[in-house]
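Just one protein chain is left out here, and the rest sit where they should.
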Amino acid sequence: MFKTLIIILLSSVFVDNYVLSRFLGICPFLGVSKKLDQATGMGIAVTAVMLLACAVTWPIQYFVLNALNMGYMQNIVFILVIAALVQMLELLLKKFSPSLHKGLGVYLPLITTNCAVLGVAINNINDGFTFIESIVSALGVGLGFLLAMVLFSGLRTRIHDANVPAPFRGLPVTLIAASFISLAFMGFGGIVENIFK
Amino acid sequence: MRKDSNLDVLTKGILKENPVLVLILGTCPTLATTGTVDGAVGMGLAALAVLLCSNVFISLLRNIIPETMRIPCYIVIIAGFVTIVKLFVQAYLPDLYATLGVYLDLITVNCIILGRAEMFASKNPVVKSALDGIGMGIGFTIALTAMAIVREVLGNATFAGNSIAFLEPYKISFLTKAPGGLLVYGLLIALVYVITKGKAPLKKSFSCAGCPNAATCHTACTEKGDEQ
Partner (left out) sequence: MLKNIKSVGVLVAICSVIALLLALTNQITAPIIEKNSAAAANKALLEVMPEGKGFEQVDMSKYTLPATVTEAYKETSGKGYVIKLTTTGYGPGMVIMCGVSADGKVTGAVCLSSNETLSKEKEYGKVFAGKDAAAVEATDTIGGATMTTGAYKNAIKDALTSAKVLGGENVDVRTPEQIFQDNLAAALPAGEGKFTKMFLTEVLEGVDAVYSADNGAGYVAIVGEEFAGIEAEAPTAYPAIADAIKAMTESTLTDVDLTAYEGIHKNVTSAKKTAGGNYVLEVKGAGYGIVGGDEYHPASGEYIVIRVSMTADGKIIDCLTVSQAETPNLGSVCGDESFSSRFDGKTEADIPAVEGIGGATMTTDGYKTAILRCFAAVQILEGGAE
């Protein structure tokens, strides 16, 4: 049981990193990774929303949609639930913790249509995870996102200072740099499964 | 050709405002489904279908949907059509369904579709919105297919699943994996820059203003603008 959870956590952080090997959440990865503090803030906000979203969507899937035999409503219900959650989180933060809202709040509206959040919610259902496993998986995916963001922001400050040929300026060189980080993450493949043997 | 003629609306998505290579929208499916030509064409056509339906539907309702509630309304409509397309793919094209997996669901959060709803369909009549949807969908499909051809032919020495024997010893298998997707995408955008001699219209009005990820994209756009 405990071993399964550790495997789920580690593989979603390293092996199946949503950004670097599953291509989910690329937009904020490219957009908000310019500075380290922005990257960290976005990463934490995404992790929080993922945890919350999975904690809510899992019971909805099993106790409402499956019970009513309405699995086909999954997509609509999940995206609405995530949008509502994000709105509520923002309002709550604004009211009770203005300082935190100042730090994270600006990133929250961006997360509504972040495909990584919807992706982890749907994948948890598709993979047949239990509730605990879903939460652990969401945590792992969020931490993996944070890790990728932080690593990449370090790289981008270097690119920013470099003299890049004109056609590669801006997005192309950023994508190629991301490709190298992704290549490095491929090295984790197979490690997690074998660590506990 | 007038700037806003029907033909122009239809064709602008294919090259001039190509959503993937020029507007840089919908990057997630672009990277994720272009490992094989089959997957890329399937993804492109599925997105086209959703785009067409949602554009028409939203354009029809553009005077009914209240301003404050428009984003949730758009999301519901798009998620609905995504599910319909998904169910039909699952029923009639099970192989494609297995290839695309969760990315089919994630068309819902593809910013191309929400972006077109916000930027075009909510302001234009039905016929034009439909043409815009078809044009953008074709542009998306073409860009995806082009990327997939590069990745599959060079990476796996196959084309749409058919083996290309003489390339077999030279295949660069990492191209079909995640890093190869990012690399090929970067190179293709650079190539478009070279072809258009740096005149690709990377204006805010196309990509960011209407996108729900506006603030996110904004960062990327201003950066791009600054550097050019």
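Which chain is which? They are A and B, in the order written, and residues in each are numbered from 1.
We take it that contacts are C-beta pairs under 8 Å (C-beta built on N, C-alpha and C of every residue); 3 or more make two chains touch, one makes a residue touch a chain.
The shown structure was predicted, so the numbers you read here are calculated from the model rather than taken from an experiment.
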- Item | Omitted chain's touching partners, listed by label | A, B
- Message: For the chain not shown, which residue from B:Leu21, B:Val76, B:Ile113 or B:Leu131 touches it across the whole complex?
- Response: B:Val76
- Interface with the unshown chain - residue positions in chain B: 61, 64-66, 68-69, 72-73, 76-77, 79-80, 83-84, 87-88, 90-92, 94
- What chain A residues would touch the chain not displayed? 72-73, 76
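Convention: only the chains that are shown with their structure count from here on.
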- Message: Using mean CA coordinates as chain centres, what's the gap between chain A and chain B in Å?
- Response: 21
- Query: In their complex, what parts of chain B are in touch with chain A?
  - Reply: 24, 27-29, 31-32, 71-72, 75-76, 79-80, 82-83, 86-87, 101-102, 105-106, 108-111, 114, 174, 177-183, 185-187, 189-191, 193-194, 198, 212-213, 215-220, 223-224, 227-228
- Message: For the complex, give me every residue of chain A touching chain B.
- Response: 20-28, 30-32, 34, 38, 72-76, 79-80, 83, 106, 109-110, 112-115, 118-119, 122-123, 126, 166-176, 178-180, 182-183, 185-186
